[in-house]
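Omission of a single protein chain aside, the complex is shown with its protein chains in their original locations.
Each chain carries a letter (A and B) given by its place in the written order, and its residues are counted from 1.
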Amino acid sequence: MKIITFTTDFGLQDWFVGTMKGVILGLNPASVVVDITHEIGRGDIGAGAFALAAACRYFPTGTIHVAVVDPGVGSDRRAIVIQTGQYFFVGPDNGVLSLALRQERVVAVRALKNEQYFHLPISVNFHGRDVFAPVAAHLSRGVALSEFGPAVEDYVKLDWPQVQTSAAGIQGQAVYIDRFGNVITNIENELIAGQQMESLIISAGKTRLAVGSCYQAVAPGKPVGLLGSHGCLEIAVNGGSAARDLGLSIGDQIAILK
Amino acid sequence: MKIITFTTDFGLQDWFVGTMKGVILGLNPASVVVDITHEIGRGDIGAGAFALAAACRYFPTGTIHVAVVDPGVGSDRRAIVIQTGQYFFVGPDNGVLSLALRQERVVAVRALKNEQYFHLPISVNFHGRDVFAPVAAHLSRGVALSEFGPAVEDYVKLDWPQVQTSAAGIQGQAVYIDRFGNVITNIENELIAGQQMESLIISAGKTRLAVGSCYQAVAPGKPVGLLGSHGCLEIAVNGGSAARDLGLSIGDQIAILK
Partner (left out) sequence: MKIITFTTDFGLQDWFVGTMKGVILGLNPASVVVDITHEIGRGDIGAGAFALAAACRYFPTGTIHVAVVDPGVGSDRRAIVIQTGQYFFVGPDNGVLSLALRQERVVAVRALKNEQYFHLPISVNFHGRDVFAPVAAHLSRGVALSEFGPAVEDYVKLDWPQVQTSAAGIQGQAVYIDRFGNVITNIENELIAGQQMESLIISAGKTRLAVGSCYQAVAPGKPVGLLGSHGCLEIAVNGGSAARDLGLSIGDQIAILK
């Protein structure tokens, strides 16, 4: 058994996702395909990269992670496969794999060039079906990385905002907003986990709030900071949407005041 | 093979569902995960309980049903596993399991306390990943119920509205509205199945309608009562939405007049 995951912006309305699974099952009937999500905003490479990075390390060693948020499909953007200490990553070389790779030890990077492992003829606008799905299926059958194409030295990396620490406190920003409107920041839990929780005040836009132990640590409709499951500070509103209720967007500054 | 089902309000936009599957496959590669739904309204424990109850008995004996609609995650609300004559049920002890249990013979109830079967460290806001998924996976590998924590006597039960029968007829109410706007009532099909169908008049809000044999038993846009697949009377509109077109909401009275 080999697990293949998918993170895409293809949506569930059309036949795109099912078709990729058909291609994979035709090449490796023993593979198990797991959807991370197909509801990434159209062409939102950053959100796709974030979702993949948040989920990938919860899968068993050997899992093949495919991410296809690919507005440049059919152009000369490169397609790549990357082997790390634990996993394989397959997708367009536009940064969608790069946040996951920050946590990994990269062992090898190859460009996808060998059409022997594609579904031919290759369409101009559905490389999920014609390139990435069949490459993942062949990988799951044990095809060596070197078979897929020439080694490449680098790959596109998305910028990741750095946290600033000073005497005044910790300065970070909102990096993802989930379907509940929870605002995930880039301030890692470890930066604040050792401190007196009750003394931490968060500044998010015009709102100041405290760190709590759960959503219901505050009254309904009130904001609370949480040491979030993703590994970073989250801003939530009990029963509400922090993004909407506090007027927060990705990139907005979130600070922990001392 | 062991089947694990999920009923949650996590949605499909983010990485939550895929991540739970990764945790499960890491612990038991032979398990088969089936999504009942992840689109329960946020925190709508009643809708989650209804969906689970509607689906669970169509799965093979031995299936492990996990339901996570859990606004109290991270608070002191209890987490439980319940063994019945046919199934296992895992989730927060907030009532989300309770409508399914009305149909079952409860054999044992345990609190989830043994961190040996959790994914550590446990986050404050994603017990689906850190508690419920790994407990289900360990269950699927044959870990005994008693391993998970101490026996508990009771569990939270949602109120279920009782049907009133009188000389005037049968008085029930709307208990669920599906994506088509079909209004499911608590009036069991058996209460009316033996009667002359043509003579049954349903009162739903200001509308009176008859029981029919299918959606198309009435003209497009017209309302019809059906002996619904869920086991209870449903109010539908052929090609329309009964909830919207007839102005019906959950809790509204639906009566069968004699």
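As a convention for this text, a residue touches a chain if its C-beta (ideal position, glycine included) is under 8 Å from a C-beta of that chain, and two chains touch if they have at least 3 such contacts.
No experiment lies behind these values; they were computed from the predicted model shown.
Engineer: Which of A:Gly43, A:Gly62 or A:Pro150 touches the chain that is not shown?
Structural biologist: Counting the whole complex, the residue in contact with the absent chain is A:Gly43.
Engineer: With the missing chain put back, one of B:Gln103, B:Gln116, B:Gln164 or B:Ser229 would touch it. Which one?
Structural biologist: B:Ser229
Engineer: Considering the complete complex, identify which of B:Ile36, B:Ile64 or B:Val131 is in touch with the unshown chain.
Structural biologist: Residue touching the absent chain, from the options given: B:Ile36.
Engineer: Which positions on chain A touch the chain that was left off?
Structural biologist: The list for chain A reads 10-15, 17-19, 21-23, 25-26, 29, 42-43, 71-75, 119, 123-126, 129-130.
Engineer: Considering the whole complex rather than only what is displayed, give the residues of chain B touching the chain that is not shown.
Structural biologist: 1, 3, 5, 7, 12, 32, 34-39, 51-52, 54-55, 58-60, 63, 178-180, 213-217, 226-229, 234, 236, 239
Convention: only the chains that are shown with their structure count from here on.
Engineer: Compute the distance, rounded to whole Å, between the mean C-alpha positions of chain A and chain B.
Structural biologist: 31
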